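The block underneath contains the structure these notes are about, expressed in structure tokens.
Only a single protein chain was left out; the remaining protein chains are all shown in position.
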Amino acid sequence: MYLRNALCAATALTVLGTTGAIAETITIATVNNGDMIRMQGLTDDFTAKTGHKVEWVTLEENVLRQRVTTDITTKGGQFDILTIGMYETPIWGANGWLIPLDDLSESYDVGDILPAMAGGLSYDGTLYAAPFYGESSMIMYRTDLMEKAGMEMPEAPSWEFIRKAAAAMTDRDNDVNGICLRGKAGWGEGGAFITAMSNSFGARWFDMDWNAQFDTKPWADTLNFFVGMMNESGPSGYATNGFNENLSLFQQGKCGMWIDATVAASFVTNPKDSTVADSVGFALAPDNGLGKRSNWLWAWALAIPAGTAKEAAAKQFIEWATSKDYIELVAEKEGWANVPPGARTSLYENPNYQAVPFAKMTLESILTADPNKPTVEPVPYVGVQFAAIPEFAGIATEVSQEFSAVYAGQQTVEEALAKAQAITNDAMEAAGYR
Amino acid sequence: MATQHSRSAARLMMAPAVILLLGWMLIPLVMTLWFSFRRFLPNRPDIVPGWVGFDNYVRFVTSSAFWPSVQTTLIIVGGALLITIVLGVLLALLLDQPMWGQGVVRILVIAPFFVMPTVSALVWKNIFMDPVNGLFAHLWRAFGAEPVVWLSDAPIFSIILIVSWQWLPFATLILLTAIQSLDSEQLEASEMDGAPPLSRFFYIILPHLSRAITIVILIQTIFLLSVFAEIFVTTGGAFGTRTLTYLIFQRVLESQNVGLGSAGGVYAIILANIVAVFLMRIVGKNLDA
Partner (left out) sequence: MSRAVTTRRKTINTVLAWGIGILIFFPILWTILTSFKTEAQAINDPPLFLFFDWTLENYAVVQERSDYMRFLWNSVIIAGGSTLIGVIIAIPAAWSMAFVPSKRTKDILLWMLSTKMLPAVGVLYPIYLIFIELGLLDTRTGLVVVIMLINLPIIVWMLYTYFKEIPGEILEAARMDGASLREEIIYVLTPMAVPGIASTILLNFILAWNEAFWTLNLTAAQAAPLTAFIASYSSPEGLFYAKLSAASTMAIAPILILGWFSQKQLVRGLTFGAVK
């Protein structure tokens, strides 16, 4: 009996020995988005392959950002892997707060990551976070309503067309709004949308000397156009609608068009949640003929904070979660339409995925966004719907609150822009840019 | 009664609580004061922290958001106090009357107090106040009215409503206990005298409740001044719902300017103390009696 126990123990030891590593428990902070929750559900596959266990800290996006930022700036070391975006990665990478991902294994095939994503997640040519999924933004519209309105959506429409189509599709009696857009305060919500939209109107956040540009005509044009269109054809209370609110409106058939993240395409075409799944069309985000469209570029990515004691295990996890195999695993369980999109070139070359209706438009949208040259006029910053400087999140949240107050009818466009100008210049002065 | 011996024993027994709280107050306070005079931007390691004198204080107070935030704080605290106390007194009077199933009613009334602020904010925001799928929207539409967009059309009112819902049970319970302690003979006597109910209320019940009301004000003010989750979840500080606490949160966590936020923290302490001194005066008087 004793002998058998001893034997068992010995075997167990050898097994451990051959896998070559001690089983660790890594703590991962992540967003409560659908794709991440799916990843959480598939953790067992990772544990089976590597022996490492995973503790999940799943938080709502805004809460996550604050938790993770506090932890990394104070070197709290509570997490071994952070879920961060294109905004944080280059800044934190530059500060030396993230471990460079320059030694990932051959089979992982770093070169397969879409160049737009790899570029946005690198600093000085070094990758600091691996994209879990990438997105741009595009138009999702109801083909049946478009037809009913007697119009046809071009592949690359202009804002004028969108406004006209929205008005034509609006049918208040039947609770159909021509267009649903984000108006919710927060730099990652309505702030991201209006900034990306302003690019196509020729606006920019800063001139080359970091002076705020809200006193310029393109910004006034952007806001006036947005408010005008939403008042004509938008849902009531759009000032509090963010991604999630609009998604649920669209899924319930209450929106004719919705311009938002490309990842939403898989949610609105999923018959399980969406009542309009079989009548959704896609088009590029609108422009004004100035050479820039209004689509953004974003990736949710996994990064390892410097100072973690479990670097090796963390890297193994990142290689697992952002690998081609993981995509296959999800495809097998949930179908190709539900795999994390926008991260790898090979996915878009895969015939199985090419059959997914929104694959082509997603890729095209991603490819037309250029974070290095996001605006019509030159700017000193990188980033399409944000400026990759540490101060931006704070400033843009306050600015977008002023804008949301316009959407709610509490102040005029002029008042909001004047306040935005003051807020931005004041903060930039405090941070020593001006 | 108190001997020298018991006096020193008393001091000794008070010591742990006093020392702990002194530490809990002083250590963060000193650190906050220290930060408030420094340039401290955690996400800008390239900027060397240094002394900046009163810069942070001046910047915080001259920002266009400062005075509105003080105003919002006072409106939310004042509004919630007013609602909870007026409704609390009425509800307590009602619950004091003879009725069937009083125990069950008390259970129903007390329930909101057990709900954590985050949950109540989430539930109110989504399930009730949502302009499309919320229960209020359904109700409004059922009567043919255009649904109200609560969080942008009446943002401060909505937050006061949520907060009042949470604190009404507390106020009601304390006031109820106070009413129950009222000498019923006294009341009956006045009833015999033919005093109308209204004057009975104003001349006998309300004065009797004054002490309970001040205590409700004191305790609730302490908690209401730091209301945070309700705003964070519902409006995120938009639409003029930014309180001083929330403004500090934005400076410290969203803008990552700890120096500026700390200066704001010092202002908040000053504001809290003004309110406190004001309250303590009233309560202090009532405590002696």
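Letters are used for the chains, namely A and B, taken in the order the chains are written, and counting of residues starts over at 1 for each.
In this section, contacts are C-beta pairs under 8 Å (C-beta built on N, C-alpha and C of every residue); 3 or more make two chains touch, one makes a residue touch a chain.
From a predicted model like this one, the values you see are computed outputs, not experimental measurements.
Engineer: Can you work out which residue in B:63, B:152 or B:245 touches the chain that's missing from view?
Structural biologist: Here the residue in touch with the unshown chain is B:245.
Engineer: For chain B, enumerate the residues touching the unshown chain of the complex.
Structural biologist: Missing-chain contacts on chain B: residues 1-2, 6-7, 9-11, 13-14, 16-18, 20-21, 24-25, 27-29, 31-32, 35, 42, 91, 94-95, 97-102, 104-120, 122-124, 126-128, 133, 135, 138, 141-142, 165, 168-170, 173-178, 181, 211-212, 215-216, 218-219, 222, 225-226, 228-229, 233, 244-245, 248-249, 252-253, 258, 261-262, 264-266, 268-269, 272-273, 275-276, 280, 283-284, 287.
Engineer: For chain A, which residues reach the chain that was dropped from this view?
Structural biologist: Touch set of chain A with respect to the missing chain: 27, 29, 32-34, 37, 40-41, 55-61, 63, 66-67, 70, 74-79, 242-244, 247-248, 251-252, 267, 273.
We adopt the following convention: only the chains that are shown with their structure count from here on.
Engineer: CA centre of chain A versus CA centre of chain B: separation in Å?
Structural biologist: Roughly 37 Å, centre to centre.
Engineer: So in the complex, which bits of chain B are touching chain A?
Structural biologist: It is residues 41-47, 59, 63-65, 130-133, 146-147, 149, 151-153, 232, 235-240, 242, 250-251, 253-257, 260 of chain B that touch chain A.
Engineer: In their complex, what parts of chain A are in touch with chain B?
Structural biologist: Counting only chain A, the residues touching chain B are 62, 66, 69-70, 73-74, 91, 95-96, 184-186, 235-237, 239-240, 245, 248-249, 252, 254, 390-391, 393-395, 397-398, 401, 404-405, 407-408, 410, 419, 422-423, 426-427, 430-432.
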